[in-house]
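Since the structure comes first, as structure tokens, the remarks are kept for the end.
Left out: one protein chain. Kept in place: all the others.
Showing chain A:
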Amino acid sequence: MAAWSERLAGVRGVLLDISGVLYDGGEGGGAAIAGSVEAVARLKRSRLKVRFCTNESQKSRADLVGLLRRLGFDVSEGEVTAPAPAACLILKQRGLRPHLLVHDGVRSEFDQIDTSNPNCVVIADAGEDFSYRNMNKAFQVLMELENPVLFSLGKGRYYKETSGLMLDVGPYMKALEYACGIEAEVVGKPSPEFFKSALQEMGVEAHEAIMIGDDIVGDVGGAQQYGMRALQVRTGKFR
């Protein structure tokens, strides 16, 4: 195997996953992963460009950044690529009005979106709000539509919180797909459009970027499929 310096040649930018790499969520906000605060600081002191590329969809960017800063991380909203804002762009472009199956914590990201008389469903990591009733409501909306459209903010299977592993949006997306006989459009990792926009914001080409993540499929697989290099960490959801 080639030396690390060869394998990392030409890297100008780093995309950082957040949950499972920088911190684990949970009670009281969660906990920073040992050494991550300092590691981010070191990256920022270097010549490398840094951007945060997350599938976080339970909290708004503002809440997420506030939480990370309280844990000591040097991060600002403008440095984060997240799925809810990406979904809003798509909804606006296609004139779609969503029924939102989301956690209240992320609802503010959809303030500029018309949600009356919905003609599609957006599902995010709703956590505790994935009640049977809420799932059923989303299902009924889809079944009433002549052309049922379902957007899923990511499709991760699970993530790590301080109390243990937690079901992510992916399983619930699959539940609605199965119930309605449809396929969801995924907004967020590992969809190529999401990586494209993160790289554009960072001003770096795929072959000059490296993604660091804990999800072998969503982060590492997705990044490499897009032509980036990727590093798998053994924190977070890694098993």
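Going forward, a residue touches a chain if its C-beta (ideal position, glycine included) is under 8 Å from a C-beta of that chain, and two chains touch if they have at least 3 such contacts; residues count from 1.
Please note the rule applied: contacts and distances are computed from a predicted model.
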| item | value |
| --- | --- |
| Chain excluded from display, named as in UniProt, from "Nicolin-1", "Acetyl-CoA acyltransferase 1", "Haloacid dehalogenase-like hydrolase domain-containing protein 2" or "ER membrane protein complex subunit 1" | "Haloacid dehalogenase-like hydrolase domain-containing protein 2" |
| Sole contact to the chain not displayed, among A:S46, A:S76 or A:S131 | A:S131 |
| Touching residues (missing chain, whole complex) on chain A | 127-132, 135-136, 139-140, 143, 157-158, 164-168, 170-172, 174-179, 181 |
